[in-house]
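Of the protein chains in this complex, all but one are displayed in their positions.
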Amino acid sequence: MKDSNYIIEFNHISKSFGEKCVLDDVSLFVKKGEFVTILGPSGCGKTTLLRILAGFGTVDKGEIRIAGEDITDVPPHERPVNTVFQRYALFPHLNVYDNIAFGLKLKKVQADEIETRVRKALKMVGMTDYEWRDVNSLSGGQQQRVAIARAIINRPQVLLLDEPLAALDLKMRKDMQMELKDMHKTLGITFVYVTHDQEEALTLSDTIVVMSEGKVQQIGTPTDIYNEPVNAFVADFIGESNILNGTMIRDKVVKFIGLEFECVDEGFGENMPVDVVIRPEDVYIMAHTDSGQFEGVVQSCIFKGVHYEMTVITTEGYEIMIQDYNAFEVGQSVSMIIKPSDIHVMRKERMCNQFEGTMVDATHVEILGTSFVCNEMADIAGGEKVLVEVDFDKIELMDNKEDGTLVGDVRFILYKGDHYHLTVRTENNDNVYVDTHDVWDDRDIVGIRIQPDDLRIARV
Amino acid sequence: MKKFFAQAYLWLLLALLYAPILIIAIFSFTEAKVLGNWTGFSTKLYTSLFQSGAHHSLVSAIENTLIIALISAGVSTLLGSIAAIGIDRLRGHKRAVLNTLNNIPMLNPDIITGISLFLLFVSFGISQGYTTVILAHITFCTPYVVLCVLPRLQQMNPNIFEAALDLGATPFQALRKVLIPEIKPGMISGFILAFTLSIDDFAVTIFTIGTEGLETLSTFIYADARKGGLTPELRPLSTIIFATVLLLLVVINIRAERNRRKEEEETAR
Partner (left out) sequence: MKWLSKMFMKRSSWSFPYFLFLLLFVVLPLVLIGIYAFQDDAGKFTFANFSKFISNPEAANTFVYSIGIAIITTILCIVLGYPAAYILSNRSLCRSRVMVVLFILPMWINILVRTLATVALFDFMHLPLGEGALIFGMVYNFLPFMIYPIYNTMSKMDHSYIEAAQDLGANPLTVFTKVVLPLSMPGVMSGVMMVFMPTISTFAIAELLTMNNIKLFGTTIQENINNGMWNYGAALSLIMLVIIFATDLFSDNEEEMASNEGGII
């Protein structure tokens, strides 16, 4: 047995369904007693990860340990974990009592002990006196409580929760969040919680694991994740944010929206392209004065309950989202200030598209599984491996998929103040990154075209 | 006015559909050998139907039919339910293949099913009798059971089997304690359906029954009718079959209606 203070260890887990890779070399370690949330959009692999932990799914590669013991091949009924399912999965033919007692009865626990424990569990979830009710007659919130009682009565080392609050209405969800947090404290066991709701994750967790496309993007405390997102995906997914292209002029000076700002980041090098994240509540907005860092005109203003959400077009033509307790009228000239510590600078994941390909002949190159016409490459022979670079804004997207050299669908849309940065997934599951001024929607099917001049080809 | 014509049309059609059966039912209460002659009310045909002796072959045909129907409905329900649980979890082309195969016996005319099974049995030198008839009936009944059970599985919360495993049940315990109680209504409907289909069948039975003198109700009626005369006892028998089927269908429909209402109530909640 390996000596470690982790209760759960995922070591290099990979999993594919057919062609589709849903978990790509995921490693994750959870400390005993932690409340860990796995957060990500639908299809990011978070539920698969949870199902693997519970034993409902197998892994292609890697190993899972609970309390130091390798459980990769242990069937679900022998694992020291219990699950609260998304749609509760209460047994419809059993009443509340029999649902909760299900696990203990299988373990052949004495009848009187079962009774004491069921009552205790019901008390814990605030459902005393509901023992003999038909589960189908309970409200969503009550069913959820029964599902939790049914899981915790077995005293698991780890409680898994798969979007347990997704089916509840907003008010109920808020109440249940607080109760879950209290329950975690009282029970002292490890909670692994899966959700796509970033607010829920920020409220509940000790640690948040942000996932996308089968990969762990960032692991950290809620404050870390919110304040120091490691990349544009995390910044966009957690909370609202302005994500803008920028250039690190030198240490502590960054240029974006056409202006130079003082910041606190160092060590990026000089004149380095970067992504800049500004939270909307971090932009100070005021009526036009000379003391602002930059000026703009209010484009829209919406009341959001506590604050107002405004979009402002700066004099330089960039769109910025701002949240403030004061409303400014549409059309009003305003001045804005951003504090150096509120500017988050992130290294760009990539500067341009890079595709590995093969030269077909002097004027054709094969990348992304398709042959593209390129400028004549006299010095590279057919069949030779090449690296092809294409700038983001040189990729053309067409409405009709027949008009493109290849077809893809829009997967991830990032607004960068004056243009959109799209991730387009081709039919071969390759990603193509595109800068465009056109508006596309998620999952739009598009044709992709690249002009011969825009393919930069080099030998590997 | 429109409604009146519509209703009149329906009743006219029903009268046409039920006229033959009604005539048989009416004349089952008289003793006349030839249908159409009314020689006064009598239940003699009913009593003689259940007296073994004179019509021994008819009684044994009824027995055979019921035994075959019970066994094939039972086996079909078991086989079909297990298959449905599997099919429910299959995805992609594997599921498509199984669905297609499952549809073949339902789409094939009975005569093709009968002849193809006949050829199977003679090719492998299997002597035809009880076993072959039952196997044949299982073949065409099971697809209907699958179709009865599958919707129950699809409506079911996909996680409840996993929930049972998660709470420490072995797969077998999960099957017994959770899955079967859930699909039971579908299994019962499937069993009833398979039972009626088996009793009703004629075309498949006649090709697989062999020549050892085994008779089911259908083959008995057929042989009897070919001889020209319609045994008078068949009139009360047809009436009884008709009444039984009526009863079964009413039961199935009440069950379906009750389930539907229950679901509506649940969704209303």
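Note that the chains take the letters A and B in the order they are written out, and that residue 1 is the start of every chain.
The rule is short, and it goes like this: a contact is a pair of C-beta atoms (placed from the backbone, for glycine too) under 8 Å apart; a residue touches a chain by one contact, two chains touch by 3 or more.
For clarity, every value in this text was computed on a predicted model and none was experimentally measured.
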Selected residue (touches chain absent from view) among B:40, B:109 or B:213: B:109
Sole residue of B:144, B:161 or B:191 that reaches the chain not shown, by the stated touch rule: B:161
Contact with the hidden chain (one of B:14, B:67 or B:96): B:14
Residues belonging to subunit B that touch the chain removed from view: 2-3, 6-7, 9-10, 13-14, 16-21, 23-24, 27, 35-36, 79-80, 82-83, 85-91, 94, 98, 101-102, 104-105, 107-113, 115-120, 122-123, 135, 138-139, 142, 146, 161, 171-172, 196, 199-200, 202-203, 206-207, 217-218, 221-222, 225-226, 230, 234, 238, 241-242, 245-246, 248-250, 253, 257
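Convention: only the chains that are shown with their structure count from here on.
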Distance between the centres, which are taken as Cα means, of subunit B and subunit A, whole angstrom: 54
Sites on subunit B touched by subunit A in the complex: 92, 157, 159-160, 162-171, 173, 177-178, 181-182, 266, 269
Subunit B-touching residues of subunit A, taken from the complex the two chains share: 18, 54-56, 75-78, 81-83, 85-93, 102-103, 106-107, 136-137, 139, 150-151, 154
